[in-house]
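The complex appears here without one of its protein chains, the remainder shown in place.
By written order: A and B. Residues from 1 in each chain.
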Amino acid sequence: MTGWKALLACLLLVAVMVYAWKHPSEVEYSSQQFLMDTFVTVKVYGSDRGHLQQSVNEAFGEMRRIAELADHFPQAGTAAYRASDVCAINEKAGIRPVRVHSDTITMLTLARQYAELSHGAFDPAIGAVTDLWNFSGDNPVIPVSESIRQRLKLSGFRYLTVNRDNSTVYVRKKGVKLDLGASAKGYATEKAYQILKRSGIDKALIDAGGNIRTIGTNREGKPWKIGIKDPRREGGLIGTVSVENGSAVTSGDYYRFFERDGSRYHHILDPRTGYPGNHTMSATVVTQDSALADILSTACFVLPPSEALALATGLKEVDLLLITSDKKIIHTPTLTGRIEINPNSGYRYDQGR
Amino acid sequence: MTRGDKLLVLLIMVSAIMSAYVLLCNRSNKDSSHQAVISVEGLVVRTITLSRETPRQDFVINGKVGKTDIEVQGRRIRVRDAHCNNRICVRQGWIDKPGESVICMPGQVVISIEGAAPVDAVTR
Partner (left out) sequence: MLSSAPAPDRRIVRLSLLIAMGVALHVVESMFVLPLPVPGARLGLANIVTVLALYLYGVRDGLLVAVSRVFLGSLIGGVFLSPAFFLALGGSLCSTLTMGLFMRWKWFSVVGVCLAGAAAHNCGQLLAARVLLKNSAVIYYLPLLLVAALPTGLFTGFAMQSLLKKLRSAGITLK
């Protein structure tokens, strides 16, 4: 009889082992939403599914809130227009300062600081020129050079005054327009990251249309492995970069573009010329803060490669990888050891550059 | 050694071989087929197994701005035609690797291939 009891106990032990195997201490929760004109995926790991779900929803809510503050597209009179600080600032350009949300202050302070540092290679007050090109419309055309010259006079971060003490922003000239298309997504991603971090999540990946922000390590306990898109081959990667507790953002000439007479006209304009930058096919910035990565990837994309590398090297813990228009891959030396370059991608890569 | 002991030796050997067999079968299955997941506005509307045996087929998904014509051929899938204005999804062509996706922004249609992806995400 004891034999049968033992058999029963044995089966129980096996059942407990199988249960322990099937119910690990960690579960994955991931969710997708269309936000900020792009497709956002948030993937988190933890022990409590309900808590994960709630945190992810809060993170999405935060991103939506930032997106609404920074949106400059809505038509006047709509609810989205009234919700947008950027629209309010643009409307009162040359008239009076506008009281705005503290997030808008932070976003614009950062934008202005790096506009200055990059000598205008990144510029938040370039709306007058981007409106002229109208890349988001159905039928983009190349504007005549005279109108670009006219609009350049209505562009430049120097018209922007951010007053932190009164929480006001003033654009000092009528017609000058803020366009946070090159930095709002990064800031929203960083705020979503902060929400997740504050709710105690220690493993997460936010992918906001290719703007990556990570917490901790991936499911296998290794640093998150982020592919770097091949700028000329759909679905292809030129290599990978490991990102643990950080951010990787790429600006490329392949996202919104049209071709005329064999030339490629894409949506990342050089604020100093009013035309698309043409030194670089893509610039990937790897650094902790996603808002900074977004700004710097635009600036480094627009700048000539040597100046872009100098800019990144001059900043603390900022890594840069460029794919130049002459099909060369170059990066800051600090990236060595964290990147793997696919040798068959067809780009020239001199190790150690 | 009693007869029970000998049976136990046999049992351990058999379970080792069985588990090896089951695991290897599972692994090769995973390698040769993936799942394509199609969603509209964040909700999954259809999943299709993509393997060498999958017959050529096409079907229509109702996106937010009209119909999206999707074609499956063996291990690959694409948007053949779409009623969106920019038609970026159509231009993108075939995808066949896990982790790849076709995203139609105006229609809010996403086709993604699931499986063991070589990278966690792609910066682009």
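The rule is short, and it goes like this: contacts are C-beta pairs under 8 Å (C-beta built on N, C-alpha and C of every residue); 3 or more make two chains touch, one makes a residue touch a chain.
Note that the structure is a prediction, hence the values are computed from the model and not measured.
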Where the missing chain touches chain A, by residue: 2-3, 5-7, 9-10, 13, 17, 20-21, 24-26, 45, 219-221
Contact footprint on chain B, counting only the chain that is left out: 1-5, 8-9, 12-13, 15-17, 19-20, 23, 27
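Methods note: only the chains that are shown with their structure count from here on.
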Chain A-chain B separation of Cα centroids, rounded to whole Å: 28
Chain B contact footprint on chain A (complex, rising order): 31-34, 37-39, 41, 138, 205, 207, 209-212, 218, 224-229, 234-235, 237, 240-241, 248-250, 252, 255, 284
Residues of chain B touching chain A in the complex: 39, 41-42, 85-86, 92-93, 95, 97, 100, 103, 105, 108, 110, 118-124
